[in-house]
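Got a structure for you, questions after.
Only one protein chain is missing from this complex, and each of the others stays in its spot.
First chain written, first letter: the chains are A, B and C, and each begins at residue 1.
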Amino acid sequence: MGNNSKLVLKGVIPPLVTPLLSENRIDRVGLERLVEHVIDGGVHGLFLLGTTGEGPSLSAKLKREVVNYACNAVKSRVPVLVGISDTSFEESILLAKHAAECGADAVVLAPPYYFPSGQPELLEYLRHIAPKLPLPLVLYNMPAFTKVDIEVDTLRRASEINNLIAFKDSSGNMIRFHEYMTAMCYVPDFSLLMGPEELLAEAVLFGASGGVAGGANIWPELFVSLYDAANAGDVCNIRLLQEKVFKLRKVYSCGRFASSGIKGIKSALALLDICSDFMAEPFHAFHLTERKKIKAVLSDVKLI
Amino acid sequence: MGNNSKLVLKGVIPPLVTPLLSENRIDRVGLERLVEHVIDGGVHGLFLLGTTGEGPSLSAKLKREVVNYACNAVKSRVPVLVGISDTSFEESILLAKHAAECGADAVVLAPPYYFPSGQPELLEYLRHIAPKLPLPLVLYNMPAFTKVDIEVDTLRRASEINNLIAFKDSSGNMIRFHEYMTAMCYVPDFSLLMGPEELLAEAVLFGASGGVAGGANIWPELFVSLYDAANAGDVCNIRLLQEKVFKLRKVYSCGRFASSGIKGIKSALALLDICSDFMAEPFHAFHLTERKKIKAVLSDVKLI
Amino acid sequence: MGNNSKLVLKGVIPPLVTPLLSENRIDRVGLERLVEHVIDGGVHGLFLLGTTGEGPSLSAKLKREVVNYACNAVKSRVPVLVGISDTSFEESILLAKHAAECGADAVVLAPPYYFPSGQPELLEYLRHIAPKLPLPLVLYNMPAFTKVDIEVDTLRRASEINNLIAFKDSSGNMIRFHEYMTAMCYVPDFSLLMGPEELLAEAVLFGASGGVAGGANIWPELFVSLYDAANAGDVCNIRLLQEKVFKLRKVYSCGRFASSGIKGIKSALALLDICSDFMAEPFHAFHLTERKKIKAVLSDVKLI
Partner (left out) sequence: MGNNSKLVLKGVIPPLVTPLLSENRIDRVGLERLVEHVIDGGVHGLFLLGTTGEGPSLSAKLKREVVNYACNAVKSRVPVLVGISDTSFEESILLAKHAAECGADAVVLAPPYYFPSGQPELLEYLRHIAPKLPLPLVLYNMPAFTKVDIEVDTLRRASEINNLIAFKDSSGNMIRFHEYMTAMCYVPDFSLLMGPEELLAEAVLFGASGGVAGGANIWPELFVSLYDAANAGDVCNIRLLQEKVFKLRKVYSCGRFASSGIKGIKSALALLDICSDFMAEPFHAFHLTERKKIKAVLSDVKLI
């Protein structure tokens, strides 16, 4: 994507699932098909190895392969973001260097997710790690999984870090997202990205740059249209598209546990013949019962 | 420690801190001094790379060095347990293999700590990983950090796994610990270990095998005496020793965040000239203010 | 308000604070001034004895007085809603009967807030209490204070209760609010009301009937304009007004505890010479330090 210093993230940036053939083997063909599927759908970037990408569940070796294969497939058509969140400082840096070598455009970092840091500890951590990263940095708030909820003031102070270019919030806390927007609207070229796709439209309506919609793995066009409508302030159209978003998200609630969302997306992609639904441990692909429910949802929204 | 099939864990097994000189360098001399310090104090085993050992914060390379150095220092005088908890299935197995090669006696595994698993998912994960581990397995409940609280029924069912020999509970939930004891008392040679040192005495009084007392890094004799008194049902002596335990634990509350406990132990060990107090990211050693408080606590319990 | 069976709630319905002169004495003159203040500001209804009204902190005797005085002051110009949430079934019914006698238009009921109920228990409770209430019923979701979060399916099933006419959600969970909207859009004349004023605009944009904005005690015109803009889908205007909403809400964060919001509103109303800032136990009015901050906020939004 050329000169990193000019990278401004916006639009729909799907958190790509990681197609797997087995615990230690990437479904490379599936990954390539998925990349084409979402780029064809008009997405504005890709995010590898995030939560939806099962990043934390993959071995260091597999993570490197995913970055390598995906960058090769994308061929700089859209910016590629690589999740480097890790409980180890050093492992995050090693992966960031690999991402830069593969031609990725930015890295995405959530707080270390074993030990919960206090806000000053987190800020110090960010100030230490950012200069060691060879790429622009996106800070990622994912409190349900990291146990750390990034405060508005922490974000404001972190935004002074030179290569911090964006903030992705997956807390689902819309009140606080408004606070982030209020606080950051004066920082030029800084992007605020909404995590949950259910809140993408209103986030963009109120000034966010875009979102990281998991459902865009399945139906990229829907989220691109929703983003466009929100960007244009077209409330009528937003409502129509939003209705489809809420139909599609039934895909995420076919199972019983927190893993249900990712399992649902992978299962849907397998039903659409895009890639394998194999899940990294500690999870496992849905069984027939859940797959049937997912098929019904896809049929309801006319994807099959 | 000879034939693994006979390993029965009991007594005081300190979760060793990991002495560091810098982010990427072990304080090997400090580590060796610490090993002698706790073995001299009479501990019944060592636990490397646990929460107190900052295991999740260390790079794969550093973890391997810790295991190597510590096993060399221990020279089979007491059993060595190695924490292999990881969000990646494969990385846990790789570290377990390395631990076996270094001569460790068992591995300790908490649930993968990024994605929270449901209880059936956790059980399936344990059944998949256990046969791939070359050593006896200790299951580790640490819900505050893993977001998964291991239910009594899950433990009961997991205990049928061939090489699962013990369960360490760091939840601090004493009511449930009684339930674990009630459920597991019929499983021969299965050890229940108490995490929080404040509950060690009552756990052993009611039938637990021992505990993983962080404070035993600093003052191993105290916890060994407490264990002995509890094992003997000597309530008077327990009360006297318990008083010291509650004086010592002021070391853990000198800072403001969740990291305060480990920082406190490392700071105390530095004051006792045992090892460096350098902390792995995202944490950093205490400053002078907190060190003074820790000195006062050590002085109050007559360790300096 | 005439025939209750036709009551359809919409617009801005401020949760009125309860002006007090002392622990056991209503500031009746202040209450009357407040009623005029918000009706002059164009609000579409009033909600007495809610969370903001410190309902649960008042004695049974004081609650009855509030209802009596307020209904007298309103004189049927707008619908009056009365909070009857209580841990005791009987006390809720007694207050509802009093409200009907005073001429109130509806009652508002959150789940009993000491014992947390399961969803089926809650549904059964609602089915038992509703027929004993002489007025239309608004169900109130306030999980932070009641420890019960009303599920979408519980709402759907509760909406079959004859006199249940509306649902107020103060969870702040915007994703779930979309789910409520999706589930309830087919129930004719059923109103969904947004609690947090920060989310009023987007709730109405996506189909909600209105909101219960605490800030409308202070600045009713602002929220009425915001509601009108949202109702008209006027995104530009919404953004301008929303900016003021986020300036005003600084009033709520001048203190340290959960009570800071209500204290802030009362303090602002005292500064505007509308009513006393006396707080019911266990709370107490802000001191000078906080009052100065509140004055600064009011001055910033040009209310003083």
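By our rule, a residue touches a chain if its C-beta (ideal position, glycine included) is under 8 Å from a C-beta of that chain, and two chains touch if they have at least 3 such contacts.
Being a predicted model, the structure only gives us computed values, none of them experimental.
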Among the chains presented, those that the missing one touches: B, C
Hidden-chain contact residue, picked from the options B:Ser22, B:Thr182 or B:Ser299: B:Thr182
So one chain is hidden, and I want to know which residue out of C:Pro116, C:Pro134, C:Gly207 or C:Gly233 touches that hidden chain in the complete assembly. C:Pro116
Just name the one of B:Ser209, B:Ser225 or B:Gln242 that touches the chain not displayed here. B:Gln242
Which residues does subunit C use to touch the chain missing from this display? 23-24, 51, 54, 56-62, 87-91, 94, 111-118, 121-122, 124-125, 128-129, 145, 147, 256-259, 280-284
Kindly note down the residues of subunit B that lie in touch with the hidden chain. 172-175, 178-179, 182, 196, 198-199, 202, 205-207, 233, 235-236, 239, 242-243, 246
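Note that only the chains that are shown with their structure count from here on.
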Starting from the Cα centroid of subunit C, hunt down the chain whose centroid lies farthest away. B
Judged by C-alpha centres, the chain sitting nearest the middle of the protein is A
Between subunit B and subunit A, distance of the C-alpha-averaged centres to the nearest whole Å: 35
Need the CA-centroid distance for the pair subunit B / subunit C, whole Å please. 50
